[in-house]
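The complex is shown incomplete by one protein chain, all other protein chains being positioned as in the whole.
Chain IDs A, B and C follow the sequence of writing; residue 1 opens each chain.
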Amino acid sequence: MYQHQIQIRVRYAETDQMGYVYYGNYASYYEVGRVEAFRNLGFSYKKLEESGIMMPVLENYSKFINAAKYDDLLTITVSIPQMPTARITFNYDITNEAGALIHEGRTSLAFVNMSSGRPCRAPEKMLSLLQPYFNEE
Amino acid sequence: MYQHQIQIRVRYAETDQMGYVYYGNYASYYEVGRVEAFRNLGFSYKKLEESGIMMPVLENYSKFINAAKYDDLLTITVSIPQMPTARITFNYDITNEAGALIHEGRTSLAFVNMSSGRPCRAPEKMLSLLQPYFNEE
Amino acid sequence: MYQHQIQIRVRYAETDQMGYVYYGNYASYYEVGRVEAFRNLGFSYKKLEESGIMMPVLENYSKFINAAKYDDLLTITVSIPQMPTARITFNYDITNEAGALIHEGRTSLAFVNMSSGRPCRAPEKMLSLLQPYFNEE
Partner (left out) sequence: MYQHQIQIRVRYAETDQMGYVYYGNYASYYEVGRVEAFRNLGFSYKKLEESGIMMPVLENYSKFINAAKYDDLLTITVSIPQMPTARITFNYDITNEAGALIHEGRTSLAFVNMSSGRPCRAPEKMLSLLQPYFNEE
């Protein structure tokens, strides 16, 4: 398993009149988590797109345990539980400053060749950077 | 089962650089679907909040079958498959102008008393407006 | 002058914890106003982009007179006060259901040739559709 943690400060723009983070805005927190998990590994999502491969989302699941609120400093733990194939899955746990788990999420994404529009395998570079985290003895 | 259909035109603001509707923006489409499904039934979500009950989201699931694109006129079919209790579930099917199913979603929400912060039962008015759609013979 | 009116229902997603429409979300209301003003004229912004011309924003000004709130049905009056050249300006007046003016805005956009990345003149079709509204006697 590969795991990476980031912190995100809740913006006013992301709250709604309930005083909570609007439920649709967790998707962009997940996205920042995925991109920074890749960057920490030495892999740039931006360069992946420039090389002609994009990663559209196939499925997304979110469980709202407790509300995130304005100005909260959230910790997002991003995990890649399995080696990617033609798709990749990310899990997210979000904790608040008190350390309480307030949110869980999971996203599956495809690899798509932008010129053909067809699914493709995860790029070799991503696989070789992830491999060391999945070696079992 | 209670069912209602609405149409939503994709805004430029909702696209991303892939040229698709950003995956987090479906949540606001669902929200418009829920609120209009209630309004069509004779029930105002705004007035519900004014009466001291709010409906935070507990769980959300989204399946992205095909991309929605800029300026697409989407049809969202919103269903309430069961009578609400202390929670309510909505299902969504989204089709594009060609009639193809491009997206499926499901959201569960709680009823929460805003002064106590505690879960409560669905309001009587909502239950009596929904009841006729769930009468079995 | 060319003028067109549209109505927009405020989404929960667009509110913030002040209970108002977040100030950055008016930009997407303006955008819907511009696109529908064009559509009403017989001009499709989507097709303009497909033909290789895009319209990036150069300047934007917003004056917040009174708050728009959740579920408000807003009326947006969009005006094109002058014939476009290499740029076009839109004015917006937003009124609430009581007819009170709550917001004013103004956006200037360029016409840019997407292959060269360079500014260009407004397309002939747009000019000929707008011309009748600017004929002086």
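The rule we apply is simple: contacts are C-beta pairs under 8 Å (C-beta built on N, C-alpha and C of every residue); 3 or more make two chains touch, one makes a residue touch a chain.
All values reported here derive from a predicted model rather than from experimental measurement.
With respect to the full assembly, the chain omitted from this view is in touch with A, B, C.
Per the touch definition above, the residue from C:67, C:83 or C:129 contacting the chain not shown is C:67. Annotation: of B:17, B:115 or B:135, B:17 touches the absent chain (contact as defined above).
Those residues of chain C that touch the chain absent from the view are 17-18, 20, 22-28, 31, 49, 54, 56-64, 67.
Where chain A meets the missing chain, the touching residues are 9, 11-14, 27-28, 31-32, 35, 44-46, 49, 70-71.
Contact between chain B and the absent chain runs through residues 12-13, 15-19, 22, 24, 70.
We adopt the following convention: only the chains that are shown with their structure count from here on.
Greatest Cα centroid separation from chain B: this falls to C.
Chain nearest the geometric middle of the protein is B, using mean C-alpha positions. Computed centre separation for the pair chain A/chain C is 34 angstrom, with centres defined by C-alpha atoms. Note on chain placement: the centre of chain A and the centre of chain B lie 25 Å apart, centres being C-alpha means.
Chain B and chain C have Cα centroids lying 28 Å from one another. Residue positions 12-13, 70 of chain C are each in touch with at least two other chains.
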